Each structure stands twice: as C-alpha cells, then as structure tokens.
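Scroll down for the structure; my scribbles are underneath it.
As you look at this complex, bear in mind that one protein chain is not there, while each of the others sits in place.
On to chain A.
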Amino acid sequence: MATPVTEQAVRHDSDPAYAARIEHVSKSFGRPGARQQVLDDITLDVAPGEFVCLLGASGCGKSTLLNLVAGLDEPTAGAIATPGGRPALMFQEHALFPWLTAGRNVELALRMRGVPRAERRERAEELLELVRLKGAHGKRVHELSGGMRQRVAMARALAQDSQLLLMDEPFAALDAITRDVLHEELTRIWAETGVSVLFVTHNVREAVRLAQRVVLLSSRPGRVAHQWTVDFPQPRRIEDAAVADLSVEITEQLREEIRRHGQH
C-alpha cells in the first residue's frame, strides 16, 4: 500500500510545471451513428497552486471534463496528465459515507492512500481542524449541517494529499449564507495548503470571487470560449465592486454563448 505514495512523490518532484495538463481532449457519448460530442478539443493547463474556475451553461460538459481529469472516465481523444497523482474530487453532494463517523470518513481516505494506522487518527484530527471542525471526529454524518458536511468532504479530499483538488459545484446546494462562508474557507485553505484547484460552477460571481483564472466553456460541444485572469487580491468578497464588474462582463459573454444555440 505504500508504493502509490512514493510513486506520487517522485512524479511530483520530477515535473512541477503543471498540476494538470489537458491536451486536445474530446469526449463523445453514445453508439457510433448516434454519437453526441460533449467536449471538443479542450486544451487547458492548471499551474501548481493555481485556482481555476470552469464556467459554462448546462450542457457544456464541465462535469464531464472534471470526471475525465479525475480518471473516472476515459477521453475519446487527447490526453490528460495529472503528475501529482490521483486528483481529489468533491461533489455537489457531500458523498460522505453514512456508516462512518466524520473522522472515519477522513481516515478511510488516509487508509486508502497507505497512511499507517497509528498516524491516521492524528492526521484526521488535523484535517478536521483545518476545516474548523475540531471535535467533530466522532459525529455521524446525519448529525452535521449541510455546510459542516461539505467541510468534512473537503477534509476527506485534502486527506488524499493530492496536488490537485477538483470541485464539481460543491456549494451549489447550500444556502447563500453558508456558501459565502465556505468561499472564505476555501480561499483560506487554498492559500494555506498551496493545492491547485479546478472548480466547476455555473455561478459567475462565485467563479470571480474564487478564481485566479476563469475559463468559459461553450455548450454542445464544450470548447474553451474565453478566459479571464482575475488578479485582484484575496480575500475578496462576493459583493466587491470589482467582482461585480468582471461578473457583468463574463455574464455577457456567457449569454452570447447561450444565444448562439437559439439561432440554429
């Protein structure tokens, strides 16, 4: 069980140029004859420590792309490289295992990574403390609020000690107040851990609030339509004027992409 860890570390050291490299990736579903192309020639790098938001309307294949990067599915064409090892993935639903306590959920991820039993408990406590859930180790999943569950899910994802954290609309199902707080948490944790983040959302403000770079995908098939570098400093707030201004600009582009589908 110890081999994946060392392998991961070696690969990480040997190629620190990017956390994820997506090269000319296309993806189609369905049988030959009735194929539907979901992703078309996507090329995208995520630099180490970078925070990238993938933005797009329904049907742009952003979740499909995330699944490909996570290794849950194979691209039809092109190549994906994640030199930091198996990326961690967070879903819209917390996806915590209800038969385990919060802490055991985190420990299972550590165990699968080959962390020896003696260290697991302590590591899990540290990770829970990182997401400000000190003392929640023995709590059952159903005893936690929606925001707490997502934070445990974040701790579990971080337990994989991957260089790349993939997030698939992780805050979409939360109420606005909790989501706002988790944006701050994520920004803090990202800064503290130096992990690279590829974050999928359809919420323009969320993307601008969080990301260093926003990538707009067009829909059916998904292509990289536009990119923006967001370089005003963190901590930002979703109400900031600068966030609002850029959101307006991006929303215009997004609507332009959507309009194209009404024309033919």
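Observations, loosely collected:
What we mean here is this: a residue touches a chain if its C-beta (ideal position, glycine included) is under 8 Å from a C-beta of that chain, and two chains touch if they have at least 3 such contacts; residues count from 1.
Here is the rule we go by: contacts and distances are computed from a predicted model.
Within the choices "ABC transporter permease", "3-isopropylmalate dehydratase small subunit", "Glutamyl-tRNA(Gln) amidotransferase subunit A" or "Hydroxymethylglutaryl-CoA synthase family protein", the name that UniProt assigns to the complex's undisplayed chain is "ABC transporter permease".
The hidden chain makes contact, of the residues A:109, A:130 or A:238, with A:109.
Only one residue in the set A:36, A:58 or A:227 touches the chain that does not appear here, and it is A:227. Among A:26, A:160 or A:196, the one in contact with the hidden chain is A:160.
Within the full complex, the residue among A:22, A:39 or A:88 touching the omitted chain is A:88. The chain not shown here touches chain A at positions 4, 45, 47, 70, 72, 86-89, 91, 93, 95-100, 108-109, 111-113, 132, 140-148, 156, 159-160, 177-178, 181, 184-185, 188, 213, 224-233, 235, 240-242, 245-246, 249.
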